[in-house]
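Of the protein chains in this complex, one is absent; all others appear in place.
Chain IDs A, B and C follow the sequence of writing; residue 1 opens each chain.
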Amino acid sequence: MTDRDHDAFRAEVRTWMQEHLRGEFAPLAGCGGLGDSRYDPKLAKRWEQELARGGWVGVGWPKEHGGRALPLSQQVVFHEEYVRAGGPGRLGHIGETLLAPTLMAFGTPPQQQRFLPGILAGTEYWAQGYSEPNAGSDLANVQTRARLEGDSWVIDGQKTWTSWAHESDWIFVVARCEAGSQRHRGLVMLLVPLRQPGVTIRPIRQITGDSEFNEVFFAGARTEASLHLGAPGEGWKVAMALLGFERGVSTLGQQAGFEREMECLVEVARRNGAARDPLMRQRIAHAAVALDALRCNALRVLAQGDEAEGAPVTREAYIAKYVWSNWRRDFGRLAADVLGAAATLPDDDPLAQKLRQVWLFSRSDTIYAGTNEIQLNLIAERALGMPR
Amino acid sequence: MTDRDHDAFRAEVRTWMQEHLRGEFAPLAGCGGLGDSRYDPKLAKRWEQELARGGWVGVGWPKEHGGRALPLSQQVVFHEEYVRAGGPGRLGHIGETLLAPTLMAFGTPPQQQRFLPGILAGTEYWAQGYSEPNAGSDLANVQTRARLEGDSWVIDGQKTWTSWAHESDWIFVVARCEAGSQRHRGLVMLLVPLRQPGVTIRPIRQITGDSEFNEVFFAGARTEASLHLGAPGEGWKVAMALLGFERGVSTLGQQAGFEREMECLVEVARRNGAARDPLMRQRIAHAAVALDALRCNALRVLAQGDEAEGAPVTREAYIAKYVWSNWRRDFGRLAADVLGAAATLPDDDPLAQKLRQVWLFSRSDTIYAGTNEIQLNLIAERALGMPR
Amino acid sequence: MDLRLTEEQRQIADSVGELLANASDSASMRRAAFDHGGFDAALWAQLGELGVCGINLPEAQGGLGLGVTELVLVAEEFGRRLACVPWLESAVLAGTAIASLGDDAVAARWLPPLASGERIVTLDIGLLECAPLAVRRSAAGWQLDGVLPAIPAAMAASSLLVPVQVDGERLLVIVALDATGMARRERANLDATRPIAEVRLTAVRVDESACLARGATVDRALDRSRQLAAVVLASEQVGVAQQCLDLTVAHLAQRVQFGKPLATFQALKHRCAQMMVDLELARSAVLGAARELDGGPDEGRRLRLTTMARSLADDAARYCTQEAIQLHGGVGFTWEYDPHLYFKRAQAARSWLGTPAEWRERFAHALLDEAAQ
Partner (left out) sequence: MDLRLTEEQRQIADSVGELLANASDSASMRRAAFDHGGFDAALWAQLGELGVCGINLPEAQGGLGLGVTELVLVAEEFGRRLACVPWLESAVLAGTAIASLGDDAVAARWLPPLASGERIVTLDIGLLECAPLAVRRSAAGWQLDGVLPAIPAAMAASSLLVPVQVDGERLLVIVALDATGMARRERANLDATRPIAEVRLTAVRVDESACLARGATVDRALDRSRQLAAVVLASEQVGVAQQCLDLTVAHLAQRVQFGKPLATFQALKHRCAQMMVDLELARSAVLGAARELDGGPDEGRRLRLTTMARSLADDAARYCTQEAIQLHGGVGFTWEYDPHLYFKRAQAARSWLGTPAEWRERFAHALLDEAAQ
């Protein structure tokens, strides 16, 4: 794949976005998704369907599952151009990039035939059920229980930090299916419909005042006996594989989103005079080039990925989550300092409003999906080979 | 003791220093002691004797031991004025402020009568023998052995990080006197003459290129059977008490030394233009007020001390070593940045030379006398009561 | 310099501490912040009875006649509990400004109700840039027009101190916030514990008698008040840091992961230790600054002391609020747990009364520039 081919593809994405992210979808342009209060999930679902019609869902999926099987480098181009064109946060993200690859790896053909088309068409949405109140960093401390009763699994327990649960149709749940089993053993990964009497969703109010995450309570919730992914008892293996898919190509889209936030900060700093302060200049310049460095790191990760499927995780991949989340947390603080007193005093300026949201929401970045502390443990033990 | 009394005493110290730190002692003025290559230990010993004649050794010792029993607040004044007048690093420091209080607390009257006068007169110098190659942070891992043979203790083993060993007459040594004993048990604190065939001193070359510390090897070294401090087997208790005396009033003298270094940095920054750089200005201003804060912290520690002997260690006392050593390490780096390329290219400027020495020598500050890591452990476990 | 506290100093800190631990615990503070516009009137009344609204004001005017040390001891408790009362605004900023005018008649008229807490006075601390008020001479005094976009405690206060410029002269006037032509609008505020309002003046008449001072006295008094309040604010930040540390240590002690309390993990212990290091050093700085300010040092020294307190306390609050969220893990960024309230307050405080970097630059000028020598 030469740079020239990429240029043509880049233009294709850009054109499509210009032609479709307008009209009824115009309000979504520039919305960040999670943490952005302007984001309208109902409209976002219609947008997912629009994307699906354009062939932009599952661009990296194999053709036999209805995907376009684009090489990694083109997937990168797609995600970059998508965000640069103002494409909003992807409500279908969890289904498309987490569940679908896991279904392809561990699902039965009937499971694949049943669930992949809904994801591909943007008609069915998925939430994830991993964390529990007592299993935050310690993911294996699963207390949610599942038992087979006739032709159903019956689930009792609680999951937390579930994003978009109230907008989703299904949830994948790690549950303990062998009574008395410990930690990684005796777990099952179940696919469970969210809209049923046994499931209660309670929003968790965040630092931003909004509720981006939820608690999901299961009280005798049911799903069909066949809807376990992988063998019962081997849920941990499936769950870990699923998390592995998370470090993917979509980080480049996320990166492009950060670049928009950076532009926003530059604009605000210019307007309010912070850009004339020598210290702010240093901090802004440092944040800008560190963001460029995140992009270089992501490209380094992807350069490996194109070569060797199933190769060991590289050092640049180990640091990826830690560096982007800490960059963004620092960026949030810088944004607040650039805003000055306006950081805590909302006004009508949409740019300032965006910065305020980043400032607060970024506090969760270093915590969810593996806290800083867990990341550093992993880096020390796995990448550096230090003893436990 | 009113501020007015202090003013008179302050003037007394100042006058004495002006009248005595001259003539043959002039080259010592402004010398930092450990880490300062201009420091001449022979001259420093004569200076200690001069101080002793002036009644300035043991100013805080009780009168029955020949001291002046000055209240803590006046001791502070003495140390501050001593350093402000350019008083050099104190070669007698270890004897005067570490061993002597321990002798007073644990020594027998004959031991006190034998050793305190030499310390008070500046005629006998002491070194400390705590650390070993395998007992750095883990002080209790003592492998140096001592056994009673007739009328002598016989010592075999190795101590390290011993400052001024080659200029000292005696060393106090923590040794294992009960074969097979573990860790804190079965230790003895011995007072051992350094100038004997069984003792070999090897300088350790440091980052500065100089040798401020030594290794001391004991191969059948001997000391009189009566020269154990406290009971044999209870050496750990004595050793810990001794270390407790280290957090003392002399920190104010050290503080005044840092203030001189700060003045030196300001002068260099003004001359070479670093003082015009907005970032350097922030860093210099921050370092200057943080140094003031160290002084406030030391005064807070001393305010407690005047009130309650044997009171529990306060929170401000727990942080004292950590904050000064990290301040100085950061200051060293700032000094190097202010010097720019001249940081690594020595020239004739004595101010620049002083800053270079601080830059390098300060790297040891966060390591000796309890590393940063040990300090943080202590703070977490003892001051914050977190579990081990 | 002797940093020992007297028995009386400990008592005043303890009594305010105890009062706030009960009256401004998390639930009460949240009620005041979110349901009552950030003002706990009952608590304010209790504080007034204790004399806390006039700690450093002259006894002749109903104050306690105490010093900066007492102010910072009490301020730390306010910061620790995020108490929803305009103490810094009225008792410290406005009170000190009026007392610093050196005008006995003015003091006798305005300070007693302020010191008792009956009357809440606030002033413009220039949080957001704006055009100066338009002032026109009128028969009995002046007429003011304009918008003050961000006045702290303006909803709870009854009077507002404003410096104005008339014919090249500075005047300090005091205006009733419910006077004709005054309109207040509470602003949305992410730091709900310190409410801020927009105040709009439309042809507001001010009598000659409402002019408290003229000329250089005005800015001297205001500078004095802002500088003192900056040290007091630093002490609040120490309280913010302390509460964050306490909450975090308690959380880590009870939260079990991987089969043991989080408090046993060395990396987390070191972070807590670093929090304590930062905040204890800041506390030493604040106590030292306060003690020396009590002695009435010269201007250069005041600048240095204020810079010290502000810099160190900001460092501590910044680090401790960040780590409190991080070390609480998932619940750390929920609304339900307290760390975010402290985090927002610490950020808001940076912009009050000169940022720490601004103080450092002013001090650097005195320290480094030839012209300043």
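Please note the rule applied: a contact is a pair of C-beta atoms (placed from the backbone, for glycine too) under 8 Å apart; a residue touches a chain by one contact, two chains touch by 3 or more.
Computed from a prediction, not measured in an experiment: that's the story for all the values here.
Q: Any idea which chains on screen the missing one touches?
A: Result: the unshown chain touches A, B, C.
Q: Taking the entire complex into account, which one of A:43, A:121 or A:290 touches the absent chain?
A: A:290
Q: Please identify which residue in B:138, B:224 or B:263 touches the non-displayed chain.
A: Residue touching the absent chain, from the options given: B:138.
Q: Which one touches the absent chain: B:55, B:117 or B:340?
A: Reading the full complex, the residue touching the unseen chain is B:340.
Q: Tell me which stretches of chain B touch the chain missing from the display.
A: Where chain B meets the chain not shown: residues 131, 134, 136-138, 141, 160-161, 204-207, 209, 279, 329, 333, 336-337, 340-346, 356, 359-360, 363-364, 366-368, 371-373, 376.
Q: With the missing chain put back, which residues of chain A would touch it? List them for me.
A: 73, 266, 269-270, 275, 278, 281-282, 284-286, 288-290, 292-297, 299-300, 302-303, 306-307, 315-316, 318-319, 322-323, 373, 375-377, 379-381, 383-388
Q: Which parts of chain C are in contact with the chain that was left out?
A: 265-267, 269-270
Here is the rule we go by: only the chains that are shown with their structure count from here on.
Q: Please find which chain has its CA centre nearest to the centre of all protein CA atoms in view.
A: Located nearest the centre of all protein C-alpha atoms is chain C.
Q: Of every pair of chains, which is linked by the largest number of C-beta contacts?
A: Chain pair with the maximum contact count: B-C.
Q: Any idea how many Å lie between the Cα centroids of chain A and chain C?
A: 41
Q: Approximately how many whole Å separate the CA-defined centres of chain A and chain B?
A: Roughly 55 Å separates the two chain centres.
Q: Which chain B residues touch at least two other chains?
A: Residues 278, 282 of chain B touch two or more partner chains.
Q: Please set out, as single numbers or ranges, the residues of chain C touching at least two other chains.
A: 357, in rising order.
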